[in-house]
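Here's the structure we're looking at; comments come further down.
Missing here is one protein chain; the remaining ones are kept as they sit in the complex.
Lettered A and B in written order, each chain numbered from 1.
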Amino acid sequence: MTRLSSGEVLTGILGAATLGVLALLPLADQGYYLSLAINMVLFAALCTAWTLFSGPTHYVSLATAAFYGLGTYTVGLGLDYLPFPVLVVMGGVVAAILAGLVGAATLRISGVYFVIFTFGLAELVRQIVSYTQVKLSSRMGLYVFTDFTERDIYWMLLGLTAVVFITGWLINRSRLGFAMQIIGNDETVAKHSGIDTAKLKIILFMISGAFIGIAGAIIAPRYSYVEPPGAFSPMISFLVVIMALLGGTRKLWGPLVGVIPFTIVMDIVSVRFPNDTSIVMGLAFLVIVYLLPDGITGRLEQFWAYLKKPRAAPEAAPVEERA
Amino acid sequence: MLRKMTMMMAASAAAFVMATGVAAAQDTLKIGASAPKTGPLAGGAAVTHWPNVKLWVEEVNKRGGLKVGNKQMKVELIEYDDKTSGEEAVKNIQRLATVDKVDFLVSPYSTGINVATAPLIAKYGYPQIATTAATDNVAEFAKRWPNSFWLLGTSKQLAEGAVEALKKMRDSGAIGKRVALVNVADAFGLELVRAGKPALQKAGFDIVYEASYPLGTQDVAPIISAAKAANPDAFVAFSYPPDTFALTDQARIQKFDVGAFYVGVGTAFPGFAGRFKDNAEGVMGVGGIDPNSKAIQDYAKRHKEVTGADIDAWASAMTYAGLEILGQAIERAGTTDKAAVIAEIKKKPFQTVVGEVNLADNINHKVWTTGQWQGGTFNGVASDGIPGAKAPVKKQPWK
Partner (left out) sequence: METIVTGILLGGTYALIAIGLTLQYGVSRIMNLANGETLIAACFVTFWLFTSYAVNPIWGILVIAPIAFAVNWAIYMLLLKPLVDRARNQGMLEVDSILATFGLLFLFQGLMLRSFGGAYTSYAFLAERFELFGAYYGLNRVVAFGAACVIALALYLFLYWTRYGTAVRAVAVNPGSARLVGIDVAKAAALSFALGGALTACGGTLISTFYTFNASMGVVFTMKALIIVIMGGVGDVRGALIAALILGIAETAVAGLIDPGLTLAATYALFTFVLLFRPQGIFGRQQA
C-alpha cells in the first residue's frame, strides 16, 4: 500500500471534519431544512456511486432507477419478515446481481446504445415487478411502517455517502482504478495491454449498482408507501445524470459540487414559482449547459490552471542562466 | 413648541397603533396546499383538486372570511407543486409547517401521496381531510393517524357498488350473467378487482374474460377484441383516465355492444361526455352525484362560473365538501387551535354539497359508488347508505 501524500491526508481530515459538522445538522433543525438535507445527501450518495462507474468509463448509465427501486422493494417486501439492516444489505446484493447480469450482457455495446439499454432496463424491471406483484399478491403498493425518524434516515444516508467516497478513493488508488483510467482514455489500448476490460467494467458496475440499491433501501421507510411508478421513476435516473454532469465527473467529489447547488436551486424555484417550475428549470439547464461545459469542477480546474500559469515563467529563467 | 409637537406625534402614534390594533382584529388564516401541478397525476388534480381549492378560497373571502371567535379571518392560500412525487410532497408539507407556518392544510391529492404525507401531517397535528384517497385501509389509517379523516370511501365499496348496479340490471332482466372484467395494473385498479371479482362471483355472475394491462396503455384494441370474442353481457373495466377513454372509444369502433358498460375513473369527467356525446349515454363508472340534489346543481354552476371548468362527478364535490368541513369546523371551534378543530370535526355531522357528512369515527361511510350518464348528467345509480339512486338503464348499441 503506497503511503498517503500530505495532500491526501489533508483532504481526509477536511472530509472527516465536514462529515462531523454535517452530522450535527439534525440537532439544529428537524423540519424543512432537514428534509432538504436528506434529499441532498440521498442524491450525493446516488451521484457519487453513479460516478464510480460512469466517470472513468464515460458510459452514461440510466439504470439508476432500476437499482434504486430494487433496493426500495427489497425493504418493502421483506420488512415483515427480516430485520432492517439485513434488508439493506440484501438490497445492495440484489442490485449488484442485476448489475452483474446487465454488465455481462452489454459488453459489446457502447456509447448511446448503452444509455438507451440501461434506460430500457429500468422500465423493464419496473414492469416485471408490477406484473409479479399483480399476479402474486394482487396488491401493487407496499406499506412500509417503521419507527425511523427523518434524523435516523439522514444519518444513515450520510454514513452511506462517506462509505461511497472512501470506496471510490480506495478504487482510485488501486490497480482497478488505474486500469479504469486507461480504459476510459482508450479502450483499444487497454485491451492490447492485456487488461481484461470486460471483467473490470462489470465489477465496477456491480459496486456502483450495489451502493445505489443500498440508498434505495435506506430511503424506503421515509414515505410509508412504495409503489412501482414512484420507486422506479425514470426521473431519478435523469436527475442523477444531470447533477453528476453538472458537477463534473472527472473528480470523485465532482458530483457533490453538482448536487448541492442543483438541489438548492430546484428548491428555491419550486417555492418562488410554484406554477412555473418547469419553465425556470428549463432555462436554468440551458444556462448550465452553455456556461459550464465540463461541469462546475471543469470551470474550477480551468480557474486553478489559470492561477498557476504566471508562476511557470520565472522558473524557466534560472535554468537558462545556468546553461 | 417642541412639547406640543411631541404630544402631537405621540397622539398620532397612539392613534396609529389603535388603528392597526383595530385592523389586526381582521387577521388572515394561512392555509397551505400541496398537490400535483406536474407529473402523471397533474391531469387529474387539474380537474378535481385545484379548481375546488380556488373556488372555496374565493367564496370564503367574498363573504368576509371565516368567523373565528370574534374575528373575521380571510384565507391566504399558499400553494406548492408536489410533482406527483411523495418525496416532493413530504418536503412541501415540511416547508408549509415549519417555514410558512400555516394554520391549516388542504389534504394532498391521491391515495399514494395522502399516505406518504400522513405521518408528517400527524406529527405536526394538522387535521388531514383526505377527499381523493380511495383505499381499503382507511380503518387502519384512521387508527394510526387520529388526525386524519377519509371521505371518499374504500375500493371495496366502489367495486361492490359496481356489482350492485350490475345486479340491479340483471334482476330487471336487462342483462344476463356473463361478465368480461379488465383492470389497470395500478394500485387502485388492483384493489378494485381484488374486491370486485369475488363480489361478482358471489352475486352469481360468470367471468368469461379477465385481463390486466399496464398503466398508460392507450392501444387497447386487442383487449376489446378478446373481450368481445368471449361474448359477455356486461363489460367492467377498473381503469384510469387515459385508458378509460381509450377503452370506450375502441369498444365503440369495434361495435362491442353489451347491455352494461362500466369503465372506472374518468367516466365522471366532463371531458368524457364532451368527447363521446350521445355515445356516453348509458356508460357507467366510478362516482356519481345525487340526481335530485339542488345543492350539487348550484355548486356545479358556481364552479363553472368561478373556475371556468365543469365539475367531475366523483371527487370534485367531495373535495369541496372536505374544504367546507374544514371551514365549518374552524368556525365551530372558534379558534385556530388544531387539536380543537380536530375534536370539532368528530363531534357533530356537517352539512355540505354532498349532503350530511358524519366523521365521528374519522371515516365517511356514505358514498356514491357508481354513476351512469343519463341524459347528460352522471347520476348516481348505486351507493352505500345514500338514498335516491336512479335506476340503471340498459346500454343502447353504439352509434
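In this text, a residue touches a chain if its C-beta (ideal position, glycine included) is under 8 Å from a C-beta of that chain, and two chains touch if they have at least 3 such contacts.
All values derive from a computational prediction rather than experimental measurement.
Colleague: From the listed residues A:Val164, A:Ile203, A:Leu245 or A:Val259, report the one that touches the chain absent from this view.
Modeller: That would be A:Leu245, which touches the missing chain.
Colleague: So one chain is hidden, and I want to know which residue out of A:Gly15, A:Gly177 or A:Pro234 touches that hidden chain in the complete assembly.
Modeller: In the full complex, the listed residue that touches the missing chain is A:Pro234.
Colleague: For the chain not shown, which residue from A:Tyr33, A:Tyr131 or A:Trp253 touches it across the whole complex?
Modeller: The single option touching the absent chain is A:Tyr131.
Colleague: Taking the entire complex into account, which one of B:Gly176, B:Pro198 or B:Gly271 touches the absent chain?
Modeller: B:Gly271
Colleague: Looking beyond the chains shown, say which of B:Asn52, B:Thr132, B:Asn147 or B:Ser212 touches the absent one.
Modeller: B:Ser212
Colleague: By the contact definition given up top, give the residues of subunit B that touch the hidden chain.
Modeller: Residues 36-40, 42-47, 182, 185, 211-214, 216-223, 225-226, 241-242, 245-246, 249-250, 252-255, 266, 269, 271, 275-277, 309 of subunit B touch the chain absent from view.
Colleague: Just the residue numbers, please: which parts of subunit A touch the chain that's not shown?
Modeller: Per the touch rule, subunit A residues meeting the hidden chain are 58, 60, 105-106, 108-113, 115-117, 119-121, 123-124, 127-128, 130-131, 134, 234, 238, 241-242, 245, 275-286, 288-290, 293.
Criterion: only the chains that are shown with their structure count from here on.
Colleague: Residues of subunit A touching subunit B in their complex?
Modeller: Listed in rising order, the residues of subunit A that touch subunit B are 29, 31-32, 34-36, 39, 127, 130-131, 133-134, 138-141, 143, 145, 222-225, 227, 229-230, 233, 235, 267, 270-271, 274-275, 277-278.
Colleague: With touch defined as at the start, can you tell me which subunit B residues reach subunit A in the complex?
Modeller: It is residues 37-38, 40, 79-81, 83, 85-88, 90-92, 94-95, 97-99, 112, 115-116, 118-119, 137, 144, 185-187, 190-191, 193-194, 212, 214-215 of subunit B that touch subunit A.
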